[in-house]
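Just one protein chain is left out here, and the rest sit where they should.
Naming follows writing order (A, B, C, D and E), and every chain is counted from residue 1.
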């Protein structure tokens, strides 16, 4: 999953802080999305009665569909935001800093 | 928004780690409060029916009042905590570390 | 609360980054659990009517029991996870990175 | 926030820090938006495809959330400016 | 937590780290308190001014939250001490 443009290969053997920084940000982004996906689909699909420790058939099917639907929804939102993304000052930008 | 005392000007051209650290903490604090404000006023003011993509009149007015009220509430709580703030050990302080 | 094995004493006077890193991770873990404990027991025990600023008798007793029960629950889950903990790849591990 | 007491080196450092935090903040906002809108809009898991009704809801929710954030940001900046003026006059 | 195995340099470093984290923790506690109390106390947006009833609710909520956190902290420390003793006797 590559969300950001990748700068051209650096042939040197030293660590380029900016490349590494960008990779870490991408990793954080994926982790954040994944954690929200786990939590969201848990709320949608898992009964809180906890009568047994296994996923039942209905829960398993629901999880599969929930993940697929979340991906599609995420993609649609991403396309929508691409238009406003260039001036992506986000929340902090509004602080008048 | 200056929540903390500012140390006197440093005339040198090198980075004073403590000053920078303090500014970053202040920035994190403002960001945290802002994100909570966005989330809180969203829950208070925005209908989750999502029949249209624009803020309607009622929502817009509600947001303005919600932000003003949140600021006032935040100020009151800040004044209250100033009394206990000196020994601001907070949660971590209670760990017996 | 020592959740992780401690490496043997280092007699030198320099900072061992790995030891310090581990201690910071342990600190973060304890802080995270504590914050969740505060929030969980608040939801379980504190009435949101806020007619007075003091904890009443029922709330106080509830908090004590809530903390004790949370500790016991945490311990049980910890024991359960120890079995799967060795291959503790967690969420990130599942990313196919 | 007022960085006028900072020297040039410190201001340059803070600019970098702020840029990085804005990026993180935008990402966090983005993923929280997806989570929030998905939770509100998608409740039918008899199919794995997003229905056109769900898609419309996601778009409206995203648009509305951005406008909401902008409006809160504008009011926040105003209130901040007011609070700083009040503090300066003390 | 037990830092007795640490040398002086490491203990000094950890003290600094802990101080910084306590500050962050206090801030996080503060903003979560404001959010929590505002959510419980303020539900009327026909006016932008905090009513006296809402203000009283905020103050009670803040006081109660602090006392709650203190009590949880005290119990947490006791339970921790117990758990460490139990572990040491194994």
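By our rule, a contact is a pair of C-beta atoms (placed from the backbone, for glycine too) under 8 Å apart; a residue touches a chain by one contact, two chains touch by 3 or more.
Everything numeric here is computed off the predicted structure, so don't read it as measured data.
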>> Even though one chain is hidden, which residues of subunit A still touch it in the full complex?
In response: 1-2, 6, 8-16, 19-20, 23-24, 26-28, 30-31, 34-35, 37-39, 41-42, 45-46, 48, 50-55, 59-60, 63-64, 67-68, 71, 75
>> I need the residue numbers on subunit C that touch the omitted chain, in ascending order.
In response: 21, 25, 28-29, 32-33, 36, 39-40, 43-45, 61-62, 64-66, 68-70, 72-74, 76-78, 80-81, 84, 88-97
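Basically, only the chains that are shown with their structure count from here on.
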> In whole angstrom, what separates the CA-based centres of subunit A and subunit E?
Replying inline: 30
> When the centre of a chain is set as the mean of its C-alpha atoms, what distance in Å lies between subunit A and subunit D?
Replying inline: 16
> Do you know which subunit B residues sit against two or more other chains?
Replying inline: 27-28, 30-31, 34-35, 38-39, 45, 64, 68, 91-92, 94-95, 97
> Which positions in subunit E touch two or more other chains at once?
Replying inline: 1, 18, 21, 25, 28-29, 32, 37, 41, 59, 62-63, 69, 72-73, 76, 80
